[in-house]
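Here the complex is missing one protein chain, while the rest keep their positions.
On to chain A.
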Amino acid sequence: MPIFKSRAVKVITAAVAVGLVATGCASERGKDGDKGGDKDTFVFGAPGDPGSLDPALASDGETFRVTRQAFEALLEHESGGSELVGGLAEKWSSNPEGTVWTFNLRQGVKFHDGEAFNAAAVCANYDHWFNWTGTYQLDAVSYYWRKIMGGFAKNEDPEAPKANYKSCTAKDDNTAVIEVNEPSANLPGGFSLQALAIHSPKSLEEYKKQQATSKGDAITYPKYSQEAGTVAGTGPYRIAKWNKGNKEVTLERFDDYWGDKAKVKNLVFRTISTEDGRRQALQAGDIHGYDLVAPADIKTLESAGFTVPTRDVFNLFYLGMTQGKNPALKKPEVRQAIAHAIDRENIVKTQLPEGGKVATQFMPDTVDGFSENVKQYPFDTAKAKSLLAGAKEEGLSLDFCYPTEVTRPYMPAPQDIFELMKADLEKAGIKITPKPMKWAPDYLDATEAGSCSLHMLGWTGDFNDGFNFIGTWFAKKDKQWGFDEAKVFDAVNAASKEANPAKRVDAYKNANETIMEYLPGLPISSSPPAIAFGKNVNPPNVSPLTQENFAEVSFK
């Protein structure tokens, strides 16, 4: 039975043949950022999958990166900047109290499904969100609606905030009026959020047929939000396909778009979760751009001819001190000692990309309300030691949580940054117990619950308003800080309720000065996150809010 010799020979021959064909095929594959002549398709390497094609149900950047190309909100941010400009509304204004917002809508705008955009469509969207019930009222589903507009028409969760949204009226086809109960620092910035982008009323009707549910053991997102077909916005691209198996979302140019048409016909977002994987895919020419470039890779990529623009600074990285966890941290001298002990300049110099800055307060200097007059805590180990001695806390011991296996735009290498801080604190005589944790959910849960004495976190702004930064942390008592100082909360909330923009900026400055007087935590730095593009790509304007418009991309 000649089963072996002949089969072995066949197998080897086949393997050699496959190898030869593969090698032959390779000669067609170019290198360094362009693998073929297809100038109709731009492929972008995203760090994670989107969660939903309906941005109203999302709160994560990867979802918004995709949906932003297809859905537009009433207001937008200027290309490459953080100033508010007209989006679907050409002009907008409010009454002096900041409770009645009038939007003059753009004319001649069409939805991807052929429906006309008008004031009735705007109100249909806002009323749709306001009247959400059941699963949709869970914070995990309607996070941004709750954050910007409070609660719902009928709150089912007793802990949900009171609704601030009052009504939406279509005065005529091109004028929509949105009323809220109280002025809020979240407006008008909130009107620019992707989560409040306008959908075709026809698709809203379809959405109602496929509800999200939380029966069983988790939230099940509605089917329409998981496959292209139903969702329809007004953006320069329409979502054509979501191939979850191949981890890619494909968008097609919308030819009836009211503004400048997209320069490239197809736009594809492909998920490559590792930083190295994205860089290698760009170097091999499999993708045309990617986000969250490691600071260490910037120079290498640039010298190889890739474009690596850095965004303007719009984030803040801080060291959190949880007063509820360790009584010593309740003493202002101890918090000041920690602030003096840490060499922030060194962290910025060695760990952050070029353009990173030491932070003096809990907002970057690009946000209106940044104060030049906050109390400073320069690096001074001797002073840290004497403050600890004065507080009778020599030999203080603190646990310090830090996340592993994660990079954030404001915090590129958490473990390395932790090591630097630990060394600095130990030089000042503070004993540190390291507590490494997985980012999600362990680390986020632990820091949120206030279970760490020290921890590192940060924030990238949603829109240019001080409340989006300091309001996130210091508007009320929060377990993460365990910090309870009415003077600080009052200062922050006063700024939030101020309807006059100029007065609000002054109020934010005052709030920043008050916060830094009490020093609930230590602002460390603000840094510009980098994004990379292939050699044959004309990149879009990069946005400090990480809101790039890919319709601006073209091939050379």
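In this section, a contact is a pair of C-beta atoms (placed from the backbone, for glycine too) under 8 Å apart; a residue touches a chain by one contact, two chains touch by 3 or more; residues count from 1.
Convention: contacts and distances are computed from a predicted model.
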Listed names "ABC transporter permease", "Nitrile hydratase subunit beta", "Putative Zn-dependent peptidase" or "Aminomethyl-transferring glycine dehydrogenase", with the criterion being the UniProt name of the chain not displayed: "ABC transporter permease"
Touching the absent chain when the full complex is considered, from A:D286, A:E419, A:E485 or A:E517: A:D286
Option touching the unshown chain, where A:N246, A:S397 or A:Q415 are the choices: A:N246
Per the touch definition above, residue among A:T41, A:S79 or A:S94 touching the missing chain: A:T41
For chain A, the residues touching the chain missing from this view: 1-5, 7-8, 11-12, 15, 18, 22-23, 25-26, 29-31, 35, 38, 41, 43, 49, 51-52, 138-140, 143, 157-159, 212, 214-221, 226, 244-248, 250, 266, 268, 270-274, 277, 280-281, 283-286, 405, 438-442, 444-445, 448
